[in-house]
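One protein chain is absent from this view; the other protein chains keep their places.
Showing chain A:
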Amino acid sequence: MSSQNEIEEKKKKKKKRNNKKQNHKQKNKTKDVEFNTRYEIQEGKRDPGKEDLDYIVAVYTKQLRKVLIPVAVTMLLVVLVIRTAYKDKPEEGAFNDIMVYNESDEDSAGFRFGGALLNAVIVIAVILVVTLIMVCLYMKGFDWILVGWVIFSVFIILTFYGLLTWLEIFQYLNKSLDWISALIVIINFGVAGTITITWKGAKIVNQIYLIIISVLFAAILSTLPEYTTWILLVLLAIYDLVVVLSPKGPLKMLVETAEKKGKPIPGLIYSSMVWFMSKLEKNKTKKKRKNEKKNEKKKTSSSSESNTSESDHFLQNNKILNSNSSESEENLIKDNHEIDKEESEENEKTPTKIKISKKKTKKKKKKDDNSSALLDHSPKLGLGDFIFYSLLISKAAYQDYTTVFTCFVAILMGLSLTLFFLALLQKALPALPLSIFFGIIFFFITSNVLVPMNSLLFQDHVFL
């Protein structure tokens, strides 16, 4: 009987919520309902029975759009850039100086495979090493190094790679450009981007800049040799899976340190940033009350992320980890530049090949910070996810449009599945593996089966 009442209550609340949910900007009282239910589920007061699952899944599917659209936009932009500017360039092998094994068509397939595997394993090893270094730095209290690194590398990507891409596109479009205006524009662009991403900025501008960074980085990475890219993607997916879902490791240490300090880990995340105001809940456990007191002391600090409650310990971890994910790439870009410029680098000695580091990467998570007045309800996606999805698409873009289309669908499919699991399991999940596995399967099937079939049919004027 009581369960029926609960169901009725929930339905009423659901209707209320659905009615008011259109205006995100209003201070919604119904957000309390969401928090109540989520909070109670987390605290184990209520088993996530069927009604709750439906409820949660409904909430997440509404937010699916907010995550899918940026990913789709990023991928489309990458395809655009590559199909116009990069496609006809001969494969310069920009990474050949750095890779251990240089792929060439003369070697047999098995040899290439082995060499590419070696390359990819070295990259992953470097990622691991850099991850550990960053964890150590963060734990010893040198997080200003990490912050400075992020700022520097964001600036370098936006200006340097932005300039390169811009010149490529203009070369393709056959337009003239002078150095004065080029420098003025690109420095403006770079500084404004750095300020928006690492300091304060409007939400939309922030998102646009993050998308642009992903596009630039993916376009650069797409010049990796073929076999290496594919093996690297597979290994990264496995690495991601292992790192995120394993119960031990530097993950926990990092998160605990972050909690103690009360400061977020510096990094780049894409957050759909849907903000809701809500009253603080009435029913709180002792844990939460304790945290509130902590929060009041910390009120002078401007970040709401410092108000971490222990009840969202788990989710907060994820957010921090999430934010960690893409920052590492940035670090590596700097090294990449160093390697490019100082060609006298002894690349044989240290395995400092392309550092495309990704730390505890690509986690999607939903931050549910119940104890702060402002709650960020959006699923968050690490920038590394964007970049590696775009890398896969760029490989497809070098072929033809059919492959692009199927891989696009595959990646979005994987992403929605991952979001669905996120809704079900309510914990941090790696966003990379599912999408990449689908993408790779679809890519190889399409390029080997679908495209020849289509060209044969087209020759005989049979249009499907």
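We take it that a residue touches a chain if its C-beta (ideal position, glycine included) is under 8 Å from a C-beta of that chain, and two chains touch if they have at least 3 such contacts; residues count from 1.
The rule we apply is simple: contacts and distances are computed from a predicted model.
Chain not shown in the complex: UniProt lists it as "Gamma-secretase subunit pen-2", one of "NADH-ubiquinone oxidoreductase chain 2", "Interleukin-6 receptor subunit beta-like", "Gamma-secretase subunit pen-2" or "Lipid desaturase domain-containing protein". The chain that is not drawn here is touched, among residues A:Ile195, A:Val234, A:Leu424 or A:Val451, by A:Ile195. Checked against the full complex, the one of A:Lys11, A:Lys62, A:Lys87 or A:Lys203 touching the unshown chain is A:Lys203.
Of the listed residues A:Met99, A:Met134 or A:Val150, the one in contact with the hidden chain in the full complex is A:Val150.
When the missing chain is restored to the complex, the residue among A:Ala125, A:Ile184 or A:Leu425 that touches it is A:Ile184. The chain not shown here is touched by just one of A:Val121, A:Leu167, A:Met413 or A:Leu450, and that residue is A:Leu167.
Looking at chain A, the residues touching the absent chain are 150, 167, 170-171, 174-182, 184-185, 187-189, 191-192, 195-206, 264, 266-269, 271, 273, 275, 302-305, 323, 374, 376.
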